[in-house]
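The structure appears below as structure tokens.
Only one protein chain is missing from this complex, and each of the others stays in its spot.
Chains here go by letter, A and B, matching the order in which they are written, and residues are numbered from 1 within each.
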Amino acid sequence: MFHWLERNPFFFAVGVFLVVAYAGVVTILPDFMESARPVVGTKPYSVLELAGRQIYIKDSCNACHSQLVRPFKSETDRYGMYSLSGEYAYDRPFLWGSKRTGPDLMRVGNYRTTDWHEYHMLNPKSVVPGSIMPAYKHMFKNNADIDTAYAEAYTVKTVFNVPYDKPDMPKLGTFDEAKKDAFEAAAVIVADMKSTEVKEAFKRGEIKEIVALVAYLNSLK
Amino acid sequence: MNWLNDNVNVLALMGAAAILILTIFVVGKYMRQMQNDKSSGELTKDNWDGIGEYKNPLPIGWALSFLGTIIWGLWYFLVGYPLNSYSQIGEYNEEVKSYNTHFESKFSNPDKTTLMGMGEGVFLVQCAPCHGVTGDGMNGKALNLSKWGNEDAVVATILNGAKGSDYPLGEMPAGLLDAESAKAVAAFMFKEISEVKNTKHPELIESGRALWATCAACHGDDGKGMAGSSPDLSTYGASKFVVNVLGMGKKGMIGNMPKFNDGRLTNVQKLAVGTYVNSLSK
Partner (left out) sequence: MQEKNALNYDYSVAKCFTYATILFGIIGMLIGVVIAYQMAFPQLNYLAGEYGTYSRLRPLHTSGVIFGFLLSGIFATWYYVGQRVLKVSMAESKFLMVVGKLHFWIYMITILTAVVTLFMGISTSKEYAELEWPLDIAVVVLWVLWGISIFGLVGIRREKTLYISMWYYIATFLGVAMLYLFNNMEVPTYFVSGYGKWYHSVSMYAGTNDAMVQWWYGHNAVAFVFTVPIIAMIYYFLPKESGQPVFSYKLSLLSFWGLMFVYLWAGGHHLLFSTVPDWVQTMGSIFSVILILPSWGSAINMLLTMKGQWGQLKENPLVKFMVLASTFYMLSTLEGPIQAIKSVNALAHFTDWIPGHVHDGTLGWVGFMTMAALFHMAPRMYKRELYSKKLMESQFWVQTTGIVMYFSSMWIAGITQGMMWRATDQYGNLAYSFIDTVTVLIPYYALRATGGLLYLVGFFMFTYNMYKTMTASKAIASEPQNASPMAA
């Protein structure tokens, strides 16, 4: 029979495709709806946080940091409560990572603070001697892209029904409203920071990447 | 190190060894065949660009192993796994429970050395990233704990004020007293109010007592903080004060100290790290 397939490339290809596609259908689809349900209290990211998340992705922090606390005591002691599926309901894309060159960041908002992140991102060795994490000085120079963050929030709201502007959920509103909210949120973070460069820029109406990134890191809880 | 007491560690080491040994063994076997055997068998009719093909049967060991693993897989998924009714969260709960029983019985009444040892460990993992390995605050990035929790620190607090833990009374203003008076109040506070019950300057106790009213306005006559309106100074210098800080966090003059109320530290661990922190300034 198989010799027959080897002489009939069309059926051979169909055969291969079926065998290969089958597993995906069986393993991925059944739990698709189940896994997407948010845990009570999980909220979509604010626009400023989303801008920070895009910077996290741009600089591939996920190359070294996971965001998945596995249910082991050694991990819950170090990072806090193990992860639940519904906590990721608004994570597009997911950022679990696959390598912990640095520690997990799933709940880093619980035990690190704005000022610490500022020292650390500017020069990791200044707070953690021996750190091999690169410094991200350019984040104190580049501006965060609030427009694209808004575009993403708007897109997930309209296309995937992410509950912005619903009761008890973050407000999105129009672009101008969203931008104003982002600046208010940024003001709180800038106030906790030391860098005069960032503060001066903020007065000029610029949100530096580091501000958005810290907003995102603080939101990880 | 007691790494080998952990069966997962042992399993991983055995796994690494198994990879090497099995690969070497199997590859060695075929290497010998390359060395000694002659290739033989009946050729099929096919020929592709000069490449022929034997009709040799399947190597029997391989075929049996394949069949065996398939049967095992079916059995495991249809019988073994469901009967085991495994759940990773269940396993986690077991792990925590057995750990807690062990831990609670062993350290229900920790003595000072135990607290110090345990506290140092907790400090290095949880606090050192901000306060530095020695607790010196790394050039003002966080509080210098080797200068905190003693009489000098009380003087500094009176001179500089305190804020950031969101007590109902809000902030403690700076400059409530001058340096001399502050020193006296601190002596009084350490001897009479605080659990420390001891001062470096016994001669100042009485003058300090006279000035205490300034403080009592907010911290109460007994210094206990008037039912949570301000910090309970009777615990100052002892580990309970630190435990309290861990529960409240602090957004102070230097920076932000996070709360440690996400359950990662048990009460005993908090007490222990408090003991250790207080020892830094002694």
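Please note the rule applied: a contact is a pair of C-beta atoms (placed from the backbone, for glycine too) under 8 Å apart; a residue touches a chain by one contact, two chains touch by 3 or more.
Here the structure is a predicted model, which is why all the values come from computation and not from measurement.
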Omitted chain - touching chains that are shown: A, B
Touching residue (missing chain; options B:23, B:139, B:198 or B:261): B:23
Contacting the left-out chain in the complete assembly, out of B:11, B:79, B:210 or B:253: B:11
Touch residues of chain A, complete complex, unshown partner: 2-3, 6-7, 9, 12-13, 16-17, 19-24, 27-28, 31-32, 34-36, 54, 57-64, 66, 68, 70-72, 74-75, 77-78, 83-103, 128-136, 138, 142, 145, 147-152, 154-156, 158-160, 175
Residues in chain B touching the chain absent from view: 1, 3, 6-9, 11-13, 15-16, 18-19, 22-23, 26-27, 30-31, 33-39, 41, 43-44, 46, 48-59, 62-63, 65-66, 69-70, 72-73, 76-77, 81, 86-88, 99, 102-103, 106-107, 114, 117-118, 121-122, 124-125, 128-129, 269, 272
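As a convention for this text, only the chains that are shown with their structure count from here on.
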Between chain B and chain A, distance of the C-alpha-averaged centres to the nearest whole Å: 24
Residues of chain A that touch chain B when the two form their complex: 71-73, 76-78, 80-82, 107, 110-116, 119, 126-129, 192
Touching residues (chain side chain B, partner chain A) in the complex: 88-89, 91-92, 95-96, 99, 125-126, 129-130, 133, 138, 141-142, 255-260, 262-264
